[in-house]
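Here you go, one structure.
With one protein chain removed, the remaining protein chains of the complex are shown where they sit.
Which chain is which? They are A, B and C, in the order written, and residues in each are numbered from 1.
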């Protein structure tokens, strides 16, 4: 099997789906002949031509609004938002239109589409090239939300998302684009939406996380194991809505301790939902408070990017705190 | 003291502030000579003229975007969004501009403004005249979020919001506009932002709620008291960000049982944050799981509006469930 | 100063000098007339119904029927109509049944939307009539996407979208027309300039000379037409559809018309506009104008008209009484169609609600 990084895995998923389904089209800023500022669509313009892969004027509501129309016509658009920080001009089209189309029309109209966007920090991008807005979309009924943490999942989840009949917000942790490498099949395969993966087995603590934070969690768990003999299990959610509650519950009933890790700001972040859902269902299993290690409730900063991110050190501290409780 | 409903209280707050500060201006769709579709700005055009109260073209990003510019110039705009369901075209201006202006400019520029918008269900408004999107704004660093439940608070909180130096999202539960009446002073007074009010004392259960749900909670609590001798304490948060955690904690340490009630959808709603925050800080005080009685994770429906809303019956059931746990 | 709107029929129903009626067969003319009349009568009846509290809300199109139905009449069945909320006439022309309309207004179990949406927010994929949503302007880019898809797929259909003068101020209007211009989308943008956006006059909506002139900012064709002249609206829309189909690009049509009624049943226009203005526009009423034409042309007689009125009244009565008897949908419809399959958390929430609504369900659980 070839090794790929996430950009290559995304590119491969797009190619595979465009080859097998003529209705799949890509649109966005700089995605055409140029191949996207992160090169995710590189080569696709050449292979599929300007009627399958094309640049748009600079307007996110135009991108998503016309993608909705194309989807209503029977196509499967895969619009790219250059950075998810710039998705808000399309927020109305996503929240009031795409997310409600199936429901409000009694299923007469649907708009299957995958909105791809790089997300998260790690590239010194400051306020507007680092955001993690997944909670906005998880809180919006009618969308699926996906965030891969490795190349294999990235390709399999993206193919599954393109074949899915709902609008999917597909968030790609840009700091992993080239950093995360792994074996990825050339051809087609899917990773089922809604299923988490247990990336580490353990008995003392469950870390629930996703995206780039999975890697910080893994390092912290390794250290905790080596230095304090704490055995940590790690759940990589992969799909954030609908999320795999059973996988989390199963692990928590075993460990009784939970640490949630994500880059997005803490208040009303996705970690709050997971914590609340466990509080409702697993209170008697909990041997310690559920802790959240997240981005802080500030705009994403430049100089202190590393201090802002939920890094290994902060996760380690949370692991200690739940054990010492 | 005169009795007012919430519309009159809002109108009175606007008048008082416009009289005492020339920099306060009102803009929005139909807010001028017409006085707003809910009549909140009635009479203000006549009293203060077209340079203080004016209609805008139909564009929410235009309303908020120019309000930001006016605020940068030293004015205190109070833009009205006709229904909060239509605020999303301005989401980018609110989230990426207003919320970050002070932070990103090192405090050199600020944009104090109060974005008023009717919110919530109860008027058979369907998907687009019933939404409760407060969680989107609570999750956004740089904003304050306020929602009154009665005329006295509405006026006092609105005056405090207009005098506040931050962008404030001021959500008005439209189903209470005329339904909620009470004594309201003619002149100026403020209700401090960030302070909750305990609208009912009790010892068995704490209900944490805000907006229109406060009234459902009160009725449910009364019934629970009469029928099951359950003593319920009710905290009306009033300000959702920054919210009054101390008031909640104080009550929860006393009762050990918590039910959170709001109209917004459950997943990643504000109830999740409150539940998670209590789980972090008050685990050992909890005698039962923290339950959330909220709107469901669907678009806001028309025919089943009453079934969708977190009404008295559903709150009652939650009260029983936490007691029987 | 504004370019004069193109017109064929004078307010009195006579043909303007040098203009002739478009080549439409008499029976087709009568079909057109019938729908305009039906639209008017349905609006009157439903408005009454709302006053009686039998339905919660209604949006009429009195005075704008020609700009709506005339435009839709220029389309083929495979073409798309992407409506705002005032285009019932276009739906009726395409065969939308009064019964389906009434069920949606009541939000009952026969409503194809399962009572999920506010009255007046119907949809019909079968008729290629879009799903109505309340936010102003949101549908415009959808029409661009449909017209772009038609071009990319070579399916030969066009998309006609309707919106008001207020909608031209939205960002969605701008991006929709700009994208359409760049891609030569097979789309027709029809702006019903009915002079008002609730209480805001179109003169306060923009400082541009006209709304049609905005087309220049997008390098597309713009035309002004008398929106109360069904022939003129038909003609310009027909030409726009031909151009779009042939890949010659989109058109922005400004149909100059007037909202004779309230914005919706929640509105009282006397609070913001003069009766005099309304009266002057009543003189240009599209229904009586077309009616006079048909009478003069001998296609219509008073007798036929009276029968037609009776027929229409019965049709409305039948649909209404049938629909009003039907009960609400089942509660699970509230949780369906959020996603294609019901996710675990909605299953759970449905159960939770069942326990409250049907105590016996709760029993079984404990």
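The definition used in the following text is that contacts are C-beta pairs under 8 Å (C-beta built on N, C-alpha and C of every residue); 3 or more make two chains touch, one makes a residue touch a chain.
This is a predicted model, so every value here is computed, not measured.
K.L.:
Have a look at B:3, B:20 or B:165 and name the one touching the chain we're not showing.
P.N.:
Here the residue in touch with the unshown chain is B:165.
K.L.:
Among A:22, A:55, A:188 or A:250, which residue is in contact with the omitted chain in the full complex?
P.N.:
Once the missing chain is taken into account, the touching residue is A:55.
K.L.:
Quick one: which of B:31, B:44 or B:75 touches the chain that's been left out?
P.N.:
B:75
K.L.:
Pick out the residues on subunit B that sit against the missing chain.
P.N.:
25, 51, 56-57, 59, 61-62, 64-75, 89, 92-93, 96-97, 100-110, 141-142, 144, 164-166, 194, 241-242, 245-246
K.L.:
Which parts of subunit A face the unshown chain closely enough to count as touching?
P.N.:
29-30, 32-34, 37, 55, 57-59, 61-62, 85-86, 88-89, 124-129, 266-267, 296-299, 301-304, 307-308, 313-314, 317
K.L.:
Using the document's contact rule, name the residues of subunit C that touch the chain not shown here.
P.N.:
Subunit C touches the missing chain through residues 169-175, 178, 181-182, 204-209, 213-214, 216-220, 249.
Operating definition for what follows: only the chains that are shown with their structure count from here on.
K.L.:
Let me check something: if the centre of a chain is the mean of its CA atoms, which chain is farthest from subunit B?
P.N.:
Between subunit B and every other chain, the largest centroid distance is to C.
K.L.:
List the centre-to-centre spacing of subunit A and subunit B in whole Å, with centres computed as mean CA coordinates.
P.N.:
Using C-alpha averages as centres, the distance is 31 Å.
K.L.:
Taking each chain's centre as its mean C-alpha position, how far apart are subunit B and subunit C in Å?
P.N.:
Spacing between the chain centres: roughly 35 Å.
K.L.:
Where in subunit B do residues touch two or more other chains at once?
P.N.:
61, 85, 88-89, 127-128, 267, 297-299
K.L.:
Which residue numbers or ranges of subunit C touch two or more of the other chains?
P.N.:
Expected reply: 114, 116-117, 121, 133, 135, 171-172, 338, 345.
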